[in-house]
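Before I ask anything, here is the structure I am working with.
One chain of protein is taken out of this complex; the other chains stay put.
On to chain A.
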Amino acid sequence: MRHARAAIGLILTVWLWVGSAAGLEIEDRRHYPGTGERVLRILSTADLTVFDPFLAAFHRERPDLALDYSVVSSAELHRAIREGAAFDLAISSAMDLQFQLVNDGFAQDYRSAVTETLPGWARWREQIFAFTTEPAVVVISTERFAGLPPPETRQDLIDVLRDHPERFHGAVGTYDVRVSGLGYLFATQEARSTDAYWRLSEVMGRLDPQLYCCSGQMIDDVASGRLALAYNVLGSYAADRLAQDSGGRVRILRMQDFSNVILRTAFIPMAATEREAAGALIDTLLIAGLRESPGDWPLPPLGRASEGSGAGFGPIRLGPALMVYLDPLNRRAFLREWENAMEQR
């Protein structure tokens, strides 16, 4: 099981968890000491390398607060909040899971001058707030694609994969939607929006696709040349930078026929005790999200969605429709179909 090995590889540092939610699988954790006694506990799916600049900026603003930042998978986050784990802020890119938690009443209201300036599509019920828009992209290895035109649409991609099965066999990577909440969200939204998705899945399934839990490992494998192509990777500045650092070995492509854009969202869980501090961090994240120019932040701002960059698709809407694919019956049906397409061995 490649994805399991990949998951293990990602876990750099694991502390023993002694919090209220026993058995929480923490992938990474960092403590930012504060001058005061108050501790703001943050549960997030974002890697520290991506999120550290935000936390550092907030820590400069509020040096009195100690920050306790734990990185977990989106499914773990969902489970922990549902079980009432004592965190003051939940941040995740899995919009559907985040939305369901808020819908089911696990979030508190928060209002501030900053949340008022947020566009309507970037918040829901004064409870959940989006601060980035991040597109799903295709990452290709230029070496493995040598001599082939880079695909611009799914149809291009289907043609390329179908025409060169020997070149791409075992070298196509994508999310394992059974373990990755974000992968599941991408797959379901795409299946809903374009009928090319299932044809592409069929083609990929014949090429012995490699399945991953997370974007980082996929990008690494493309950079090292183990993968020719990673499909539906969460594109962000980190990926862009990686592509630049690779010296032209990695290219980021955005499909022109359709492209998912997700919102990374934050909310204050019902069990939060440091509401004021959590609200202040939300404000900091929103101010960063509302910035005009991309700047030096590792995550793209909200504004890029409305600019119409790429193919000009708006972000996935924050609304009850997100819960449709979380329904156990729907999920079972979708996974059955996905497995049929992907695992043709």
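The rule is short, and it goes like this: a contact is a pair of C-beta atoms (placed from the backbone, for glycine too) under 8 Å apart; a residue touches a chain by one contact, two chains touch by 3 or more; residues count from 1.
Here is the rule we go by: contacts and distances are computed from a predicted model.
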Per UniProt, what's the omitted chain called: "Peptide ABC transporter permease", "Glutamyl-tRNA(Gln) amidotransferase subunit A", "histidine kinase" or "cysteine desulfurase"?
"histidine kinase"
Of A:104, A:195 or A:276, the residue in touch with the unshown chain
A:104
On chain A, the omitted chain is touched by residues 102-105, 124-125, 192, 317, 319-324, 327-330, 333
